[in-house]
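The complex appears here minus one protein chain, its other protein chains still in place.
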């Protein structure tokens, strides 16, 4: 059966709750458009994402890898287009690792573009009434790191997986007292489902155009 | 039976949909904590709010008057504390009226404070996981006008009504393509219900402390 | 000689430098349009502003009272139109006083409108290339308090002073590391000078129209 790897992130620092983890686990084993979702929660650890995510990808060999994470202060779903080979964190990850401008993969390419149909996903989200935007920077923390590691592993291992990253806003409860925008969990979850469906449609169209 | 007047606003300008109208109508005839809600949609017209709202208040004599409206660009529920005796609108209302610094009530007081338990409402909303904040300006358009007219009518007619205004954000569909924050309608609706409940509790506590 | 009282504020909390103090002192004894400026720095203390500002006003009997203060996070000059009879501060003033919804003047009016020609000042600032906007809330901290005390004193003492408040942004040095907007001190200073000149012109026009 065709597979979708859906990763979210666990808590870190002052963010004790991460909606991306709840969404990833909630879709685990769910079948969308004939594809089975494998939901995984990644730790907010550079080291472990770098070591574990390649193993997960090689083992599962998903058709689609959708990585999601939390974007505090964002008012909309952000579909990321670029992952860069750089780590920087002032506050550090859960291991206390505070890299300053280090490469994720020494000698790796400067950047990868997402291979998911990012523009189509954003158009579709907007049609469905979900505020969404294309983004050209996933930052320098774990979100960018997971996206880079995923795309690099796929390239290095010559997997056929299409991959990308989506940032979701705070849920309302998290935004209380922060004067920050938020989005209800059910809406972020629907956005993830739409992104998966659009990616499946894209794969099917690509397949059928090859066969013509 | 005790009554709550709940007013929302109709559409205006480029905002073809106003969630405050849907919420006001949705609560019409609903009983909350033993109070019957009278839901009314006001037109986005200075003239008609100034002429009609006093009649509505005098006729219904509600215990509580909660006026709600849309605050584009807000990421949270804004509980207004102050209404000022001033009208200004560059784009104009639905009648094309574009007042420049005119008083709503010539000779009326500069301002009124809301008489709803505004701080309690905000505290309660936050406890319930709804982003909310006290606000000290309802602007100079219809929202401020309705709030001023309501409080002025209550003062002039010596009604016992407690009154105030709550701004709600865009719903997500409205925020699409605007890079603006939003809040799901069900959450704004819940915020309005909580504000009504807190106001009822406040009235009951005030009553019971009078009787002691 | 006609006089302008120009007040700024001293430092408070984490804001060790307050550009409003530097501007107020810088204009002290300067003559603008035939009016002598009396520059005074007020402490960020509710109690002392409430006790000292009325004495200053009664003693100096200025024709114009322009109060200025710092608005962190503002990107433009904010000309305030409304002062409300309310004190609230979570962090407290320099005396550690943390009022929760207390009146500045018990029994005083809910609010005063600025009596400076606020709209003219904003128009003029914009013509001169200085980003400026009318504002309808000066907050609930010392800026609002000084504005309220000034307007209330003038009303209670039947002074002929016209009065109002202008918020200025951070200077660039203060904004470093805060992702906050700022404005060069010389531009904020020019804004204050323009506000004084417009106020003088307004007084002269009012005088000459009376004499016609």
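So that you can tell them apart, the chains are marked A, B and C in the order they are listed, and the count of residues begins at 1 in each.
The working rule: contacts are C-beta pairs under 8 Å (C-beta built on N, C-alpha and C of every residue); 3 or more make two chains touch, one makes a residue touch a chain.
Quick caveat: nothing in here was measured; it's all calculated off a predicted structure.
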- Displayed chains in contact with the omitted chain are A, C
- Note on the structure: Which of C:3, C:126 or C:197 touches the missing chain? It is C:126
- Message: Of the residues C:76, C:93 or C:193, I need the one that contacts the missing chain.
- Response: C:76
- Task: Using the touch rule from the top, list residues of chain C that touch the missing partner.
- Result: 75-76, 126, 129-133, 172-173, 175-184, 186-187
- Message: In the complete complex, the non-displayed chain touches which residues of chain A?
- Response: 81-82, 84, 86, 100-101, 109-113, 119, 135-137, 139-140
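By definition in this document, only the chains that are shown with their structure count from here on.
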- Shared interface partners, meaning chains that touch chain B and chain C: none
- Task: Using mean C-alpha positions as chain centres, tell me how far chain B is from chain C in Å, no decimals.
- Result: 31
- Here the gap between chain A and chain B, centre to centre from mean Cα coordinates and rounded to Å, is 40
- Message: By the touch rule stated above, which residues of chain B touch at least two different other chains?
- Response: none
